[in-house]
Structures are given as structure tokens and as C-alpha cells.
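Notes to accompany the following structure.
FYI, not all chains are in this one, though none of them got moved.
Chain nomenclature is as follows: A and B, assigned in order of appearance, with residue numbering initiated at 1 for each chain independently.
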């Protein structure tokens, strides 16, 4: 079996690996009472952990879509993002505003990565 | 030729297959007068049909993005989704609110899948 699913819930897997590709769900923060910047930090820590479980890391990100509850919070979110992303290896990214699952969900990030370089 | 396109229209293909990957367009319901739950059922039936045409099925879904016209309808949409998705093999999924092509379009779902396990 070469599809591997991690944290399987009734509706979605938190991560799906297929061959050397890694697809993450739209990740949100655990503490949604936190402001956008802190939610982003929590999300990125969760992404790190998932990528590690797949045997890869943020230097192998391919794409990212950032959904923001309010685009005016993008500077705060981008600050956390800039502190986290590998400056030599940022993914292709889109950022858009979208109302998210709950009003206190300020950010949701969906990334893909690969597992190895060669 | 290893790119295969299905239901080619002037603007988009309903499905694109490349090697063992399958990319579906954002699928909407045929009967847009139906409520969100019923629209979702229609969409999922259309996805089943397309995946079948590609020689695969919902157990091999990798990713899904659900766009909802009104996030408050997510419970209804998720009910249809839960009844449909294979509980052992749900995809990595994101769900966001987005105004869609017409006001009566309540849901649009874009999925990717692979064709085989090994």
C-alpha cells in the first residue's frame, strides 16, 4: 500500500502521503481564542510535526494556500510565516480571504510537500 | 500521450489525468435549486462517476477543497460528505466559505485522487 493516511477522522485525514508526495489538510490552530499571529504560529508548529511524521520538513514544501478570515490581518500572519519558512526554500503560495469554519478561526493553511530531493 | 482530459469545454476540462494522478475541476450540482445538502449529494455522485471513468474511486482520494456559499450550511454539507466518504480513506481536506459562480450555487468541491495503490 502506498497511500498512507495520518490522523484519520470520520471526514478527513490530517495528512495523506502518496509515493513521495505529502498532502496536508487545511490546518487550523488548536487555541482559536488566540490572535491571528499566534494562531499562525500554532498552525506552523502543527505542520512541522506532520511533515516530520512523513519523514520530510518545511524545506521541501511545494505549495501553500493561506486562507485568512480577514485579509487585513495578513501582515501579522505573514510575520509568523516569514519567521518560519526556510528562506532558501519557500513554496509557491496563494493567500486569500475566506470565512472559515468558526468565527474565531482566523487562519487556515493547506500545504503540499515532497519527501526527498532525488 | 499521458495527459488525458475528459469533458473538454471551451474553458476547462472536467477531469485531467496525468500519469497515475487524477485532477477534477470544481464540481457543482446540476440542480442548483436544491438545498446545500442535496447539492452536495449530486456533486459527490458526479465525482464518483468521473473517478470511475478514470479507473479509480473515492477510496483513493488524496485531497479535497470544499467551497461553501455559506459556512453556516457546513453541517448539512458535512452530513452528505460523511455518508459518502470511505471512513478508512478520507482525503486531506480544507473547507472555506466563498461566493460561487451563481447565487444558487451552494457548494463546489475540487478533489484529487490517484489511480492505484502500488
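Quick note on the criterion: a contact is a pair of C-beta atoms (placed from the backbone, for glycine too) under 8 Å apart; a residue touches a chain by one contact, two chains touch by 3 or more.
What you see is a predicted model; the values in this text were computed from it and never measured.
**Student:** For validation: placed chains = 2, all identical. Expected total copies in the complex?
**Tutor:** Total copies of the sequence across the whole complex: 3.
In this section, only the chains that are shown with their structure count from here on.
**Student:** Averaged over CA atoms, how far is the centre of chain A from the centre of chain B? Could you give it in whole Å?
**Tutor:** About 21 Å separates the centre of chain A from that of chain B.
**Student:** Can you list the residues on chain B that touch chain A in the complex?
**Tutor:** Going by the criterion above, the answer is residues 60, 62-65, 71, 74, 78, 81-82, 85, 87-98, 112, 114, 117-118.
**Student:** Quick one: which bits of chain A touch chain B in the complex? Just the residue numbers, please.
**Tutor:** 1-3, 5, 8-16, 18, 21, 23-26, 65, 67, 98-101, 108, 110
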